[in-house]
Every structure is written in structure tokens, then in C-alpha cells.
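Notes follow once the structure below has been shown.
One chain of protein is taken out of this complex; the other chains stay put.
Letters A and B mark the chains as written, and numbering starts fresh at 1 in each.
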Amino acid sequence: MSVTRHYEREFVRTFFTSPTAVDGEDDSAKMLRSAGQLRGLQAPDVWVPDNEDATAPNMRDEGVENIIDVVANQGAEFPGEIHPRVVWHRESPTTRYQGFQQMLEITDPENGAVEHIDGFVIPEVGDIDDWKKADEFFTIIENEHGLEEGSLSMSVIVESGEAELAMGDLRDEMGKPSNNLERMFLLVDGEVDYTKDMRAMTPTGELPPWPELRHNTSRGASAAGLIAVDGPYDDIRDVEGYRERMKDNRAKGMTGIWSLTPGQVVEANTAPLPPKTGSWLLEAGGQEVELEAQDGKQVYDGDDLSLEADGDGGYVLQAGGERLELDEDELTEELLDRTAYIPSMNDIVDSMEEFEAAKEAGKGAIAMTQAATLVIDGVEVDISKDRMWDEATYQAAQTPITLFQDVYEHRPDQHEELEEMYGADIVERAAAVGN
Amino acid sequence: MSVTRHYEREFVRTFFTSPTAVDGEDDSAKMLRSAGQLRGLQAPDVWVPDNEDATAPNMRDEGVENIIDVVANQGAEFPGEIHPRVVWHRESPTTRYQGFQQMLEITDPENGAVEHIDGFVIPEVGDIDDWKKADEFFTIIENEHGLEEGSLSMSVIVESGEAELAMGDLRDEMGKPSNNLERMFLLVDGEVDYTKDMRAMTPTGELPPWPELRHNTSRGASAAGLIAVDGPYDDIRDVEGYRERMKDNRAKGMTGIWSLTPGQVVEANTAPLPPKTGSWLLEAGGQEVELEAQDGKQVYDGDDLSLEADGDGGYVLQAGGERLELDEDELTEELLDRTAYIPSMNDIVDSMEEFEAAKEAGKGAIAMTQAATLVIDGVEVDISKDRMWDEATYQAAQTPITLFQDVYEHRPDQHEELEEMYGADIVERAAAVGN
Partner (left out) sequence: MSVTRHYEREFVRTFFTSPTAVDGEDDSAKMLRSAGQLRGLQAPDVWVPDNEDATAPNMRDEGVENIIDVVANQGAEFPGEIHPRVVWHRESPTTRYQGFQQMLEITDPENGAVEHIDGFVIPEVGDIDDWKKADEFFTIIENEHGLEEGSLSMSVIVESGEAELAMGDLRDEMGKPSNNLERMFLLVDGEVDYTKDMRAMTPTGELPPWPELRHNTSRGASAAGLIAVDGPYDDIRDVEGYRERMKDNRAKGMTGIWSLTPGQVVEANTAPLPPKTGSWLLEAGGQEVELEAQDGKQVYDGDDLSLEADGDGGYVLQAGGERLELDEDELTEELLDRTAYIPSMNDIVDSMEEFEAAKEAGKGAIAMTQAATLVIDGVEVDISKDRMWDEATYQAAQTPITLFQDVYEHRPDQHEELEEMYGADIVERAAAVGN
């Protein structure tokens, strides 16, 4: 069996939750209504009217009505997919039955919302048999309401050790005749409750980083043809921290992340796309520092590295208490080792087009060159980095482009902002390359 | 099935091994006798008379007699649980049969020790079928000696790749009618033999950190309702290193650790409890530095951060070669980003009580404020951190309190020391909050 994705979107960047009913407001659905009006980069790939943790238990019946009302009225225009979260708990049949009832009501064709509902998010799942219980309710609902079997997607929140283990069983269980687990869509980590379930503690109360959980989620998604999404990043003010987390996630193959505010949605919709402008990194003081581009030169202005010419054609480079006396070639070599280049969208598209042309001409590999003038303590050094591009490089470089093309295809509401960001020409070429 | 813990203690902080028979002493049981007299913070939650690696092979028959003698005489008074370790090896039927005979003898009701024996520790287990072989011996022993089936706990030392994998199968296998694996209690990592089994090498011969093993052990314990315990920390002099390891373990949900000396027992019994006094952390030089409290102010006296007022109401903050010119609000913001607070036992209890009162009054979330005056290079800055407490925060904060209450309930011999540590009032409130 090949890994087939049973849904339209290949990537999900953003998973945005909204409370379904807030007490004390004139209109308890106010937040839901305003979220349903988001467009462009502020609108998530997956919108989650959240009838579980974001909504007080005594407001959840009203939440179901609000979901129906808002989705029936605004769902047709909403640019992303819509997957409400209902209640569920691996250890409580009461909660599971409530979740079933919520889904049954929301999808009742007479209520007019179901045609805009893409699926549901099931929290607090346990082992794979618990996932099957939820799947069976989806099947019964589809049958009762005359929907096509398997047409509603199921996403789960992984917030227990059992669920983490279940992700290793999923591929084996999908496709068995007695379930419809092919409906699976997102594997979403829920680190707050996972931390509680694992009984983990940190001195300040902040969440542990859980790198192994995120790896296992990403691997589980890869093996079963699903999409991995990281949990909420609570410190909404900390944009830098949110970006760092997403970068770390992408290196694990986890492209999506939970967003709590439209501001986080913009960040998370943008972060996985290649940058408009390329930039150079220099290793200094044990870190990779991004150089500042000034008049086409790359300037380092930190204190962890110093360079001077000795007047005799030689150089003295000082770094981390080490002092190196180098001739020009050695200096170039040393700086080549210490630098890396982050390619822009334009660079990636250029290289892919060049490689495709070369391949058509019967060549299996080509060298791509990236040149720069570095400036350290006023001393200028020209460096030039070659990288071989073969089929494997080409395919690896394709991931961000495939993501871009997926966005471009499914999110026409973002075209204008993408063109503002990159220029219309690059957007057009990026949308076409490799096809 | 809900995850049910089949034992009294919910947490085990300490797993303390003693040799069962030492050659060349007048009384070969001397160490066993003295360990059996430990009380209070020096006494472990789980005491392990160790008839395996800590005892020479030719002394193990005598070790069995010593266990019987000491446990029969001192077991009734010992404040922790008693789980002797017997011999076992996944690759040796001889060793497995010896382990069976040792257990059979120790639990013989005529010997008078069994009523104080809570279970046994089985080292060097292999895959799950090997765990079942040990479990079957427990069942036979219980049957032979007229003990209730399942009454003896089984703990294992995970020191092979097979055993690490088996922890992923355990939840599925427990509860099958042909075994009594519900008797499982502790999953204990044994990094020395695990390193040998994995054929891992480090230049200096020190043990690799094995973060994935510890994650998998903690997850396996969580999924099967067991308790995860880390292996021995050999460098007994290195108290700071032992504490760092335990902090890292707790962030993985692994609360327990092996202790080799009564001194390590004290450290490990104390480390997972919230501190008596709260403290502030400041990010400086890439690290989190604990600030020194002086006259109610939080003083930073390192070199990695410098601050001065420019006389015009502005400030200059220098950090890591970076120089920031900030007005007062920007400075406060910057320092807020760089600080974190470690709450005291008192803080946690206060917040929980406040949240409980708010919940009773119908409020779902409240803001808790933590304020401090920071002093950097003599410049004073007031900061104030708000944190929202909702049901999830409340429950996450509960882990250390639940641990404390578990200790308080099962270890009356530690009450006096806990009261000395925190004051009787805090102990009383912490023991009551949330119940």
C-alpha cells in the first residue's frame, strides 16, 4: 500500500481555535462570528470552533447551536477548512456519548451547517481502540444523515502516553475492513494535558519541550499519510519564541501549529514559506548570527569574532579566545566553513528551473554558486559557495515549493498578500515550477 | 479501560539498593540492617535489598537468608515499601530459575518475611514474553504459599533494547486472561547495562544521557499506570549533577530515581517537592541565572548583562555584545521577557486556593500577579508578571501538590522534617488543598 493522503490539502500550516459560546456577552457567538470573517493570511488553513476546553462546560449546548448558526451562515465563504472540536475522553463513556451527540446535531442536514463541515477534532483520545470508537460514531452519523461513508475527516489531539503509542499502530489499523480510519486527517499534539498526563514538572511551570513526542507525531503522520500539528504556544506576546518553535518543528517534519490569535495565524501561515530575501549566517560565539546586508555586502557587527589585516597580505582572525594567523586563501576557507546561506524563494525557484533545464539536456547534476562579500571589522572578504544539485537535492528543495503550491491552489484569498510579499512574477514562477 | 494504578503509592521518589551479603564482615547483613533502620527523609520510598549486581555471586545464597532475617525483624517498622531484587536474565534459563528459587524462599510464610515484602525487582528483562515468564513465577509462588494472586508487585529494570520496546506493548498485554501483569509497579532504567547492551561508547567512559530511553520509560509508565524511575547516578560527590539530572527527569515525567547512599536518598526525596522560597530567574549570557534576594530585591551580580540609566529617563542595556537604548517601558518589557519566576510551595497553594474560590464564585479564570524589584548594576527596575489561571493551569500546577499529598499520606515518618522545612501551617494547607 502506498501512503495516500485522503484529503485535499497536503499541508496545514495553521489550526486556529475559537470558543463556541462565551457567557456574559450579548451574543455568545460573537467570537465565532468574528473568526468566521477572517480572510487572507489572518485566516487559518483549519478553523476549529472549539466546543471543548475553550468553552465552559455549561455553555457547550449553546456552543453546538452557535456552531450550527455561524457555519450555516458564514461557512460557504470561509477560505479554510472547518473542523469543530467536540468533547471526548478515553476514560469517560459519559463524555464520549456527549461528543457523539454534539457531532450528530452539528451534522444534521436540517440544520444547514454540514455541507461546510469538513470533519471533527477529537481530543483526549487513548489507545487505537479508543480512536476506533470515535471513528465508529462518525460512521453511524454519516449513515444516519445520509452522508457518504468516510466523508467526514477525523483529527485527534494527542495528549496521553497511550495516544502517543497509538500513532505507531495507526498505519497497521487503517484499511482494516471493520473501521473507516482512512478518514484520519490531523495528528495534533496537546502539550498542556500531555504534561499533566505524564505528570511532568518544571520549576517555573512552563511546558517541557517534548521533542520525542513531536518526533513521534511527525513520524506517525508521515507513515499514515496524515498531517502533524504542534500544540498551542501560550505566550502570545512572544513572537520570536513562536517562530523558533515553528523552525524546530519544521526540522522534525511538523509543518502545522496551533494558533490562538489572528496574529499567531499570520505568523504561522507565513513562517514555513521561503523568505523574500536570502541571507547569510556566520558562526560566531557558538551561535549562527544573521549578517546584515548593507549596500550588497554582508556585515558582521558583533564582538565574538574580530578580523584585521596585518599589512603583509595576511590576516588575524580571533574567535572564542583562539587567534588564527591566516593567508588570504586560508581566511577564505575558514570563513566558508563558518558561513551558511538561507536561500530566498527566488533562489530556490531559480535553482529548480536551472536543474530542470540541465536534466532535460541529459545532465544529472549541476553546481549552483552563491557569492557574497563579507565585512568583519571593516575588512572585506569575498567568498563563493558551490553546491551540487542532483535529483535528491532537487527533491529535498521541493518541500517548501510544494507547500507554497498547495497554499496557492487552496487559498486564493491569500494570492494578493503573497504577491505583495514576493512580487507577482516570483509567485507565478513558484506556482509553476516542477509541474 | 482507564489507567488504574494497582498499588498504594502514586509516586515513588527514591529507589534505594543495599547489598544483601557482604563478604569479610563479622555480620554479612550489616549494610542491610543499617539500611532497614533509616527513617524520615533518609528512608527511601522503595527499599531494594539487592541480591543481584550489588552482591557478589557467591554471596547470594547467604543474601537470601539475610533478606529474610532482616525483613522479618525490621520490616514491620520500615516506613517505605520493600522490594528485593533477585537475579534474572532474558538470555539465561539458569539465572531465571535461580531468580524463581530466591523469590520462592524469601516469600515462604514460614520464614516470617513475606508480610513485609511488597514485591520484587526483576533485572535484565527482555521482550514482553520474558516479562510474562517472570510474572508466571510470581503467580506460582503466590499459589504455592497461599498468597492472594497478584498481591506481589513486579518491577523491572529496563537495560536492553528489547525491554525498551516491550514498554510499548505493556498496556496491550496487561489484562489478558493468561497473565497477571497488572502486578506491574515500577519501570526502572538501568543505564550501565543498557549502554553495554547497546554497545555505546563515550570517550571518557561516562554514560550517555539516553534521553529517548527515559522518555520511552516515562511514556510506558504513563500508558500502563506505572511509575518511572531513573537509574543510578554514580558520581556520589556530584550533588549538583544529581539535582540537574532529576530536574531533567521531572520534565520528562520521570519522578523517581535510584539512590546509592542515604545522602542521595535525602536529595531525591526532597528534589521533586516545591521549594520553601520562590526565586527569580534572569536570562543572561545564554543561561538562566537565579537572582539573589537581598532586602526583598532581586539582585543580578554577573557580568553578562549590564544596565545604566542615561540620566534622561532612558536606559542602556548591554547583553551579549548587543547594546539596547530603551525608555522605561521598553526596559520593563525587555526584562519581563528575560525573567521567570519559580513559585514556592506557599505560592502554589495560594494560587490554587484562590482559583478554587473563584471557581466556586462562577469564574473560570483569574489573573495571578508576581511582582519584583530587579537590581542590575545598582539600577532598580520594578516588574510585574501576570499569569492567567484556568482549569488547565490549575490541574498542571497540581502535579507537585499531588506528589506532596502522596508523600504526606504514606510517609508519616517525614512529617516532622517537612514541617521544619516549610512550617506547619504551609504543610497543613498543602495537605488539604484541592481535596
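Note that in this section a residue touches a chain if its C-beta (ideal position, glycine included) is under 8 Å from a C-beta of that chain, and two chains touch if they have at least 3 such contacts.
Predicted model, so just to flag it, every value in this text is computed and none were measured.
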For the chain that's not shown, point to the residue among B:198, B:336 or B:379 touching it.
-> B:198
With the full complex in mind, choose from A:260, A:316, A:342 or A:358 the residue touching the hidden chain.
-> A:342
Absent-chain contact - pick from B:148, B:303 or B:329 | B:303
Residue positions on subunit B contacting the omitted chain are 53, 56, 90-91, 127, 160-162, 164-165, 168, 192-193, 195-206, 208-209, 211-213, 238, 285, 302-304
Considering the whole complex rather than only what is displayed, give the residues of subunit A touching the chain that is not shown.
-> 2-3, 11, 168, 171-172, 211-212, 215-216, 218-223, 247, 250-253, 255, 272, 281, 320-322, 337, 340-343, 364, 391-393, 395-400
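Keep this in mind: only the chains that are shown with their structure count from here on.
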Per the C-alpha centroid definition, the whole-Å distance linking subunit A and subunit B comes out as 35
